[in-house]
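Removed: one protein chain of the complex. Kept in place: all other protein chains.
Labels run A and B following the written order; every chain starts at residue 1.
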Amino acid sequence: MQTFFQQIINGLSLGSIYALLALGYTMVYGIIKLINFAHGDIYMLGAFWGYYVINVWHFNFIMALLSAMLVGAASGVIIEYFAYRPLRHSPRITALITAIGVSFLLENGMSYLFSSNTRDFPQIIKQVNYNVGGILISNIQILILVTACILMVLLQLIIKKTKMGRAMRAVSVDPDAAELVGININWTISFTFALGSALAGAAGVLIGLYYNSIDPLMGMTPGIKAFVAAVLGGIGSVPGASVGGFIIGILETFVQSIGLSAYKDAVVYFVLIVILLILPAGIFGKSAKEKV
Amino acid sequence: MSKLLQVENLVKNFGGLTAVSNVSMHLDNNELVALIGPNGAGKTTLFNLLTGVIPASSGSIVLNGDNGTYPLNGKRAYKIADMGLSRTFQNIRLFKELTVLDNVLIAMTSKFKEGFIPTIFRFPSYYRTEARLVKEAKKLLAIFELEDDIDVLAKNLPYGTQRRLEIVRALATKPQILFLDEPAAGMNPEKIANLTQLILKVQHSFHITILLIEHDMSLVMNLAQRIYVLDHGSLLAQGTPDEIQSNKAVIKAYLGEEA
Partner (left out) sequence: MKANFKYNVVWLIMMVAGFYLMNTLIMIGVIDSFIENMLVTIGINIILATGLNLIIGFAGQFSLGHAGFMAIGAYATAIITQTASTTGGFYVSIFIGIVVAIIAALIVGIPTLRLRGDYLAIATMGASEIIRILINNMKMTGGAAGMFNIPQFADWPTVYIMVCVTTIVIVNFIHSRAGRAVKSVREDEIAAEAMGINVTKWKLAAFVLGASTAAIAGSLHASYLQTIAPNDFGIMESISILIIVVLGGVGSITGTFVAAVVLGVLDTVLQNFGALRMVIYAAALILIMIFKPTGLLGTWELSIKKIFSRSKRKERVES
């Protein structure tokens, strides 16, 4: 029983990182139907930014997190403007390949500029382990979980309560109609990229703290996992992305804990396929019935 | 004498909503029947049930065709098409990026089974069947004055021609029953007159049964031998055009309470 709760705690902290990343995928997909392959690399940029400012400018955790979110947001907006906007009316598969190109560019550009070495992320917060009824919880795990939850609640508030959030929902349902009622499509899409990428930037700093090591290719695998999480939850659905992230995080830690870590990813993909076969549009996704 | 198509107590529920409730109807050989009703009455849903696009919740559909008696409910759409029920769509569903000729040839495909090896390695038999198919398709297209457009992409045809091509495509499956879903939608009176002639021609030269959904009453009254009226998912009335025109319930459904 103890190990069960221990795995839940570990799974939740890993899952919250996936959830933060999945939110970016799901928002971008919801609004322009693009699998933003470069999203995982924005998370890498966030981690590198955190590494830099903590080491060089001696930022504290909060400052590092907030500035990484700003950097993430800015890079998301820039990428959308230069790489995706010219292709908004092109075949979707073209935009997907461009996104893959951007991802390659960021990964290899960073490797070229700053070398591909793995480096230690500065531990600005000293790890303290608490023993709660036999379950070990570190302050970093709590920090990750709390930060992720605060950000997700904030995001939900922005989407549901603000004018910009309303515009985002309108554009994702029907861009033409949204434009007719005076919504600035370009602004709304940029804003969506800014929000999603800010979360990725934050996730980058959090994972740096958690795993203590970063490298230019670190975005690849979590990026794909987070995308799987978004699909699992129903791509386009914000609560779906969070739930999907947590499910994958918990699933991974459990498979690992029963000694099948070599099959960790296989189990994740298998569960994904099974869920898609039962719910073809994911857990929270609405499957659009075609009108005949 | 059993009917060509016999429909008994057909029901379709979408969640809590009953789109088609307890519809029983039949079609005879060589009949031209119209299905009318206000918007949202469930006409297209009924078409979708009959052609297998969506499964019925309950009820039975039986075909007494040239090849014997077959229940159609629960069958997939392509099987139903194979058995001789073909259709057009309300919002034209041609294979847009393919040529006019290809559109027609595709509808003929299922009648010509050929092995993988003869197809891939182009046995003489492959070329022979292909030549025969193309000849047949061209003949069919010529009847509908589409022979000059065979290499045009379907999406580049004018609207009226697209509707015509859809009828040709449906005929290419060699149906016993043809379902036409609002063939006159978006046409002016002159075009509708042409279409009326065309439908008559189809029925006579192909000896098939036609069921059509239509809002244009002039077309319906000119063409139909019998009419079914659908309202709120159930049959409101049936009969000859004259009977329907004087039916109080029908007038009320169309014109509202005050009539």
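Methods note: a contact is a pair of C-beta atoms (placed from the backbone, for glycine too) under 8 Å apart; a residue touches a chain by one contact, two chains touch by 3 or more.
Computed from a predicted structure; not experimentally measured.
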Contacts of the hidden chain among displayed chains: A, B
From A:L105, A:I124, A:L143 or A:I185, residue that would touch the chain that is not displayed: A:L105
For chain B, the residues touching the chain missing from this view: 51-53, 76-78, 81-82, 86-87, 89, 93-98, 102, 105-107, 109-112, 114, 116, 119-122, 124, 126-127, 130-131, 133, 169-170, 172-173
Missing-partner contacts on chain A, residue numbers: 29, 35, 83, 86-87, 90-91, 93-98, 100-105, 107-109, 111-112, 224, 227-228, 231, 235, 262-263, 265-266, 268-270, 272-273, 276-277, 280-282, 290, 292
